[in-house]
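One protein chain is absent from this view; the other protein chains keep their places.
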Amino acid sequence: MNSFGQLFRLTDFGDTHGPSMGGIIDGCPAGLAIDMAFVQSELDRRAPVSGGPLVTDRLEEDRVDFVSGIYEGVSTGAPIAFIISNRDGRPNLETNNILKPSHASFVLREKYGHHCNEQGGRSSARQTVNRVVGGAVAKLLLATCGIRIEAHTLSVAQISREGDTGGALVQGCIHGAPAGLGEPSYHGFDARLAAAMLSIPACKGFEIGEGFRAADSCGYEYNDRQYPDFSFRTNHDGGVQAGISNGQDITFRVAFKPIPTVRIPQETIDYEGNVVSYCGNARNDVSVVPRVLPVVEAMAALVTADLILLNRSSRL
Amino acid sequence: MNSFGQLFRLTDFGDTHGPSMGGIIDGCPAGLAIDMAFVQSELDRRAPVSGGPLVTDRLEEDRVDFVSGIYEGVSTGAPIAFIISNRDGRPNLETNNILKPSHASFVLREKYGHHCNEQGGRSSARQTVNRVVGGAVAKLLLATCGIRIEAHTLSVAQISREGDTGGALVQGCIHGAPAGLGEPSYHGFDARLAAAMLSIPACKGFEIGEGFRAADSCGYEYNDRQYPDFSFRTNHDGGVQAGISNGQDITFRVAFKPIPTVRIPQETIDYEGNVVSYCGNARNDVSVVPRVLPVVEAMAALVTADLILLNRSSRL
Amino acid sequence: MNSFGQLFRLTDFGDTHGPSMGGIIDGCPAGLAIDMAFVQSELDRRAPVSGGPLVTDRLEEDRVDFVSGIYEGVSTGAPIAFIISNRDGRPNLETNNILKPSHASFVLREKYGHHCNEQGGRSSARQTVNRVVGGAVAKLLLATCGIRIEAHTLSVAQISREGDTGGALVQGCIHGAPAGLGEPSYHGFDARLAAAMLSIPACKGFEIGEGFRAADSCGYEYNDRQYPDFSFRTNHDGGVQAGISNGQDITFRVAFKPIPTVRIPQETIDYEGNVVSYCGNARNDVSVVPRVLPVVEAMAALVTADLILLNRSSRL
Partner (left out) sequence: MNSFGQLFRLTDFGDTHGPSMGGIIDGCPAGLAIDMAFVQSELDRRAPVSGGPLVTDRLEEDRVDFVSGIYEGVSTGAPIAFIISNRDGRPNLETNNILKPSHASFVLREKYGHHCNEQGGRSSARQTVNRVVGGAVAKLLLATCGIRIEAHTLSVAQISREGDTGGALVQGCIHGAPAGLGEPSYHGFDARLAAAMLSIPACKGFEIGEGFRAADSCGYEYNDRQYPDFSFRTNHDGGVQAGISNGQDITFRVAFKPIPTVRIPQETIDYEGNVVSYCGNARNDVSVVPRVLPVVEAMAALVTADLILLNRSSRL
């Protein structure tokens, strides 16, 4: 359940306030050069920019250590394991009994039957460091196929109140994917991407190509027709038709809700049902962007790498 | 790859112009009464309404036969197999060489390396009969837990031209799901629902709760806070937080593009790269609604049934 | 759960006394010529030989119909579904309440909580028709790689009493498998073969190469050493080392217990706990051989085909 992917698969672990995060990348073909500096640079993109306007000023130096599966800088075919130490692991026990609004604590208690340490659960955004590492290795694999992934911020909600947080809209693009990736029916490229994105904390929506605008379109104008050289005149479908890539850019948008921890007192309850006031502290980000961008790219890379390997079995 | 679900799993088959569609429902607990009339009624909801304004007038009497896994009307624990005959299986060979705009034929050829019979592939909407049968059995399982699923049409694109098709927006709701369903991290309820919906032919977008509107919201107003009795004041999150259901209605919206086959001549190409004109015939629907509604419900039911079974292992 | 394999996967169904058996072969690469006569001939090998000394004289004409996934005799990449009608589906209701010795009925009731029709369950040897069909398609795929599989009877237990049944020992061999097949650690070639064989009804043991004799061997003599041209001097390991094929013949033996249904009255009980006498009828085989031989081959073929496809992802 804590695994993502079928052939190129990331399985990961980590409680925010435990000693470390980490994961196992299974199924990476042997012979891939693992550019450690690139992997670290991806992690750095996810780290808070000191002094930036939208992000926490907490010091989070994430250093990744690969502990298996790589020999002299090249993947061996064995599982690639990595560990990232948690430098700042003190739990905030004072607020442990409070049901923070729109937080994971209530549902985790309902599911597992105990009080989870609030930020210690799997639902913390901290867990996304593992995704970024797995995605970075996937990007290296994709680069050998000429595939490149990038995400950028389309918009951030206007924040009118001091201490509030805002949602954000992110655009992603997979460049250079060949036609033929994606399994028809249940495991199409678009279905896999949608699951990947919705699995990112705070994500509430996904659309590909024209997306929701397609619901208001007519077929004659919408259809992506092809020139005699098989190139496409338009890309309303966002590069995926019938679950399979058609060789065009794969374009998608992802909606993120505001980070639930705001620095404004909110009336809520504790686990005993008492009404209490809760106010986040100064260490939280104002929006998921820009730190979520490498996470969006990582998830798209994990999906694409998996489909590349699955596609090796599509023909005799 | 042609399987959906982990414990409650549908694996299916069928080429439109072959003799039959069908599937195997694996993992249905023993002891479930299978109401055949209900299953058939779900199929009937997907069938074209003769004379309706939006749907094909092709005769499609889908009769489902269960051939294993049920004994005296009750599931035995063995795999439940079903078959649906194709009554009208003549392939349209005349248009077999044409790259129909936004159709599956191009990508299937790129993936599998051959000319697929146009409507014979797995990407045809015809394949959704299997989903409806699997979903109907899932609904029967969910009913024993007090869970009910329904979808309805929110809007249909305005069609200005004779013979054109239009996109549609569908709203879905899962009523009565207990808190605790969904696996954190990669297999949350929302991620699974997103994949399920995007796997439906013509789907281009998914959002849960406020969805894309959340990207333009601020945290203080957006957060779903709880009353002292643990009930929620609002449901902006659409019943899922951190990938896990919180006991509220699970509400989502799905965007469908226009059906690509329009009854207006379109300039396109054939597989030899010649420019040709293609015009759909009178047997195609104008929009995926209302026939897609039971498909949306079926996919939501398959997801929910699977998560119900997975959740049986969440606690000691 | 009723699926076998990861990429080349058979999912099947069928109750002995239902209308049909059948299955879905998923993941067969597109472009494979499906020799229908060969598939049928494999089924015929499993059918009873009229008048043979060890087998039932029941008429079982198994005719396989492929209903999807094949176009003009070639696999399309879509799931390959097949159906085999049950000609002689009358349940023997008289003995339905008896706990037949060493039969599946007791454990199925314990697992699923109801009285299963005795021969109707998934545990019946009848279910192996599906394996033979799946294995036949796998063999066709393997033939394109120069791999050939065969099994033969090594011994049959001496039967001293009229109406009794006897166990059997079967030898299997996979010829022509290249070195490198099998996933190290948990999914080695030998581990997969062992599971495949033990899943055949009545199988009680599996060994590869020297097998149990290896437990009484010394390393200096046992080790398979190589000549300067990398060929092996001996094959004590049976062609698999560290879970991976080494290019030699893969040789294994499979032990089958006697068929539990004997034509001698046996004292047993019924579901109410009454002591009763049970005696099988004349339609049962005396031993699993020779009819189990194509089943052994089929399971080995399914394993090998899956590992062939998995191995396509082992290197960059």
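Annotations for the structure displayed:
Read from first to last, the chains carry the letters A, B and C; within each, the first residue is number 1.
Here is the rule we go by: contacts are C-beta pairs under 8 Å (C-beta built on N, C-alpha and C of every residue); 3 or more make two chains touch, one makes a residue touch a chain.
Because the structure is a prediction, the values reported are computed rather than measured.
Across C:87, C:152 or C:204, the single residue that touches the chain missing here is C:204.
Within the set A:111, A:131, A:192 or A:236, the residue that contacts the chain not displayed is A:111.
Contacts to the hidden chain, counted on subunit C, fall at residues 1-4, 12, 99, 101-104, 106-108, 110-113, 121-123, 127, 155, 157-161, 164-169, 178-188, 190-199, 201, 203-212, 214-220, 222-230, 236-238, 241-247, 255-262, 264, 266-269, 273-275, 310-311, 314-315.
Seen across the whole complex, the unshown chain contacts subunit A at 1-3, 9, 11-15, 18-24, 26-27, 30-31, 65, 67-69, 71, 74, 76-81, 83, 108, 111-114, 116-117, 120-122. Of the residues in subunit B, those that touch the hidden partner chain are 7, 27, 29-32, 75, 77-78, 141, 144, 184, 309-310, 312-316.
Following the convention adopted for this analysis, only the chains that are shown with their structure count from here on.
Centre-to-centre, using mean CA coordinates, subunit A is 25 Å away from subunit B. Shown for subunit B are the residues in touch with two or more other chains, namely 1-3, 12, 108, 111-113, 121-122.
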